[in-house]
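Encoded as structure tokens, here's the structure I'll be asking about.
With one protein chain held back, the other chains of the complex are shown just where they sit.
Take a look at chain A:
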């Protein structure tokens, strides 16, 4: 068991690929936003990449271990300490019974991951341990960690101490600007050419009102193609309105004039257009960016997006670890 001393800010249990098979009933997949850092944390402690681990957001938790085990911390730099002594991130760390791991606030990036040998063993709900706290599903009784809770842990196996090679880690530094890949569609034909040009040529600022559901952006106004005006009344009045349809994860959802990038805990359907979609391999950038950061979008095609995903999957393997 692991005792939660302090919970941090919305620290949650997540697993991969998350809750699959219930999207049509309104359940998003959930799962870790930065699945690159998440998978490597699990590999460092001898777990499969999919095992349940903790996602910390902006401020990490303090945890007390009641038995000896190995852990790893990856992702955002939250200055982890074990019984007050700084420890290295991206490394297998042995801990003794009674020791306390404490994470601080993120010095670079936004989301850190804590994996424990054997994985977190909370009861799966609809096939997944991932927390979807908006509906109180999964995780620990449906919600983010609370002080005083105890987390069950599965049985781990002995692993050598290893670290993630430098060139196999996501580049998480204190930065203000990001290049974010997007694929056009599904509703790019509702935006006019000048609107597309402006979208790709402008800086987009990440608002503080962003979370695991969506990332809100501030930037110039969109302009629309004739299709957005010449439509049946059931689509709605505003040019960004469309007959209710499914929302892809990563969709840049245009609600009025506010683009919201839909991420892991997003609504499954709704009545706004999605002119662009951020591909899977770029999600770690969304996960590690902070309010006030600037996005510039670049267009890639479907094949390039799929190639990026395959390359990332290859990085999330044991080949990326080296002995200490």
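Heads up, the rule we're going with is that a residue touches a chain if its C-beta (ideal position, glycine included) is under 8 Å from a C-beta of that chain, and two chains touch if they have at least 3 such contacts; residues count from 1.
Just so we're on the same page, contacts and distances are computed from a predicted model.
For the chain that is left out, the UniProt protein name among "Allophanate hydrolase", "RNA polymerase sigma factor (Sigma-70 family)", "Molybdate-binding periplasmic protein ModA" or "Transketolase" is "Allophanate hydrolase". One of A:21, A:48, A:98 or A:154 touches the chain omitted from the figure, and that residue is A:21.
Annotation: of A:11, A:47 or A:274, A:274 touches the absent chain (contact as defined above). Across A:48, A:98 or A:136, the residue that sits in touch with the chain not pictured is A:136. Touching residues on chain A toward the chain that is not drawn are 20-27, 125-126, 135-137, 142, 183-189, 231-232, 234-236, 243-251, 267-270, 274, 277-281, 302, 305-306, 308-310.
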